[in-house]
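Here the complex is missing one protein chain, while the rest keep their positions.
Showing chain A:
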Amino acid sequence: MTTGSAYLDHAATTPMSPAALAAFVAEAGRTGNASSLHSAGRAARRSVEEARESLAAALGARPSEVLFTAGGTEADNLAIKGVFWGRRRTDPRRTRILVSAVEHHAVLDPAFWLAGHAGAEITLLPVDGEGRLDLAALRAELAAHADEVALVSVMWANNEVGTVQPVRDVVRLAHQHGIPVHTDAVQAVGQVEVDFAASGVDALTVTGHKLGGPLGVGALLARRDLPLEAVLHGGGQERGVRSGTLDAPAIRAFAVAVADAVDQQPERAVALAALRDALVAGVRRADPEAVLRGPEPRADGGAGGAPARLPGNAHFTFPGTEGDSLLYLLDSAGVQASTGSACQAGVPQPSHVLLAMGVPELDARGALRFTLGATSTRDDVDALLAALGQVVERARAAGLVSGPALAGGGS
């Protein structure tokens, strides 16, 4: 039912770049377990280690700091659980985990799992109305409980509203107390400048499929002095912290994608920001009631200092609508976007990110996220803008008849 379709959901996943695909196919056509000592094994090993070096160089890390995983969720789980267990082993008092209230579920859920199963205490650090971490709250929390904190985890940039977090400030505050910091940089790499060493973080999550690489591969960059217990046990690969036969084709393609994304990031950020600004302006014209969520894009975004918002992200709430209506109507018009929030069996839940930002639940229901990437064009944005006016009008009519609280009719 869609003719030329406009893909505006790069924060969900991106098309694989031709270079990454070529690397994947080349490696997948060979036999070899990187742990084997014979020649086939050595060839696989060489591919993986070259990928490790390339990825480390692109992200400002040392090769020995790269732990390959099966994606961002696994890397986040390893960081949260591994550091919690590692820190608690040397100091049983350290049971507190500080996380921002707008983290991805891949960080929040392992933290709350630890709370339910391993005696962890979770502190959700508040954010402001734009989704930016409240540093004063972090400072106060550290001042009060520094001796009990196992780790702090604050994402580099938010996946829903694109807010870039003050990670360096978080590191500075946490390190004053000797507390390690993890950051989920899944959405940031390739969109903004990300340098592991320069940032000072102790662990950083990156994944392949958000930046032109394959699905199912990612990495945790972890400083060698970070206490980190294994989550996956087995053959002892990856410093014994992450067992499992290394996925040479995925890893090689991942490294190619990361190198390209980082290499092209400065120009891409400028181009994406320009497209995004046109999108934001157009959405506001199409529906004057639409509310941009997250920081206002600034003209100098991407140049010089770190931008407040990811250049490829635009996020709106459309009052009086429901996200699923908007998604359906846009999909019918050949435009693919997202409500941005997690689903449970496809049931739309109000976004915890928007709620943490103080957005009322009713408004949070009518959320749409548009995310741009390497393959985005002006035509994609134009397709959205051409459809949006009528889409919002219809969704609003549907919201009137199916909303939970019918005007005057609620019981």
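Following the convention adopted for this analysis, contacts are C-beta pairs under 8 Å (C-beta built on N, C-alpha and C of every residue); 3 or more make two chains touch, one makes a residue touch a chain; residues count from 1.
Going forward, contacts and distances are computed from a predicted model.
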Determine which name in "Cytochrome C oxidase assembly protein", "Branched-chain amino acid transport system permease protein", "tRNA-specific 2-thiouridylase MnmA" or "Carbohydrate ABC transporter membrane protein 2, CUT1 family" the UniProt entry assigns to the undisplayed chain of the complex.
"tRNA-specific 2-thiouridylase MnmA"
Contacting the left-out chain in the complete assembly, out of A:A118, A:A136, A:A198 or A:A397
A:A397
Of the candidates A:E229, A:D331, A:D363 or A:D382, the residue in contact with the absent chain is A:D331
On chain A, the omitted chain is touched by residues 1, 322, 324-325, 327-329, 331, 343-348, 394-395, 397-398, 400-402, 404-405, 410-411
